[in-house]
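All protein chains but one are shown at their positions in the complex.
== subunit A ==
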Amino acid sequence: MLQRFHKHHCTHNAIAGTDQTSLANARWKQGLLQPKPATRPHTHQRCARSRRPTVGRPRALLGLLQAGRAGRGKGSSESIEDKVLSTFLSGSATPYSSYIADPRSFLHDVHPIIKQVWLVVVLGTAGRAPAAVQASLCLVTVLQTISTLPPRLWQPQLKRLGLLCTVILLFVCIGADSVPPKLQTRAPPPQVSGLPSLAASKGAYKHVLFHWGIFTITQRSLTLACSSASLTFLALQSASLTLTTTPSEEIALALQSLMSPLRFLGVPVKQVTLSVLLALRFMALVLEEMRNLALGLAMRGVDWKAMGPGSGLNVIVRLVGRLFSNLFRQSEAVAQALHARGFVSADEHTIYTGLLHKSRPFNNVICCSAIAGLLAQAFVHL
């Protein structure tokens, strides 16, 4: 009784698939594509084509790529193109540090403008602050992260960032003074001028803290390394905390409020804000489109080595062209949907935010005090 007119409803991937099919057919004729292995499960192919890949299936997608690779035999090693495809397929379509509504934390109830001001103040002052202040700020940020985010998020986040900052710390510490500039002093050395050498420092202070072979760590390089590492940590983790505790539309509207004086200079502030909002929303769509194209290519089990570098590059260029073509098509559909929803222009449209939660005065006062304290210490150390 119940039936469908057409078995293939997969119009979503058809856009990407049309060109790829013709491309694959051409390659097939040239003998550059390997036949699909008989061992590859047919159901997987059908499943992957009839459904849109979603965020939670990177392992399954990688499996498809591996199956394609296995079809080319044991001797075939992974080419650069395969590695690029693996990267796309294993990546998530969810942008980094997306908003997390639940559990609610102290930072969720802070006004977004205050969070943005905090970011600017941290970037402007932390670099020149004493090491104790930098360390305190990092510690507070770590504690805030742990109390705000669930463990499954803060643990990998802090691990990755900790590793990055450690690498920066080591490289700057060793590199800043290990390679001294080749400068010839214009003044004669003390031995020539007959003047006594400077007396050795009697205190504990030593400019050179460590010297071994080409490696030299000085007071200056250590300070510079601490500043670089702490500034990197504070900038990235504070931004991440802001993004995870503030809905994107509130971030954009806070930015609009901060940018509003620019209206008098003719800057289209509302249009810029809406562009930011749409960019934040459709970032995931762009990532998913890239993954769809990569999946289409992975499914064909292309033997990149047999194709040679020229043909491989040609395929990549054509795929990039297809990606932009698909994205423009999607943009057009989005524009039509905006029109259907009553959108005429950014100036005449109100974006409603803060429908659910208002910021709490207590939280705002605490954060403003922290900003004031940071600014005060910066003026003291000027």
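Throughout what follows, contacts are C-beta pairs under 8 Å (C-beta built on N, C-alpha and C of every residue); 3 or more make two chains touch, one makes a residue touch a chain; residues count from 1.
The working rule: contacts and distances are computed from a predicted model.
Colleague: Name the absent chain as its UniProt record does, using one of the following: "ABC transporter domain-containing protein", "AP-2 complex subunit alpha", "pyridoxal 5'-phosphate synthase (glutamine hydrolyzing)" or "AP complex subunit sigma".
Modeller: UniProt protein name of the non-displayed chain: "ABC transporter domain-containing protein".
Colleague: Would you indicate which residue among A:Ile80, A:Ala101 or A:Ala135 is in contact with the undisplayed chain?
Modeller: A:Ala101
Colleague: From the listed residues A:Val110, A:Leu161, A:Leu280 or A:Leu374, report the one that touches the chain absent from this view.
Modeller: The one listed residue touching the chain not shown is A:Leu280.
Colleague: For subunit A, which residues touch the unseen chain?
Modeller: Counting only subunit A, the missing chain is touched by 1-6, 9, 11-12, 52, 54-55, 93-95, 98-99, 101-102, 247-249, 277-278, 280-281, 284-285, 330, 333-334, 336-344, 348-356.
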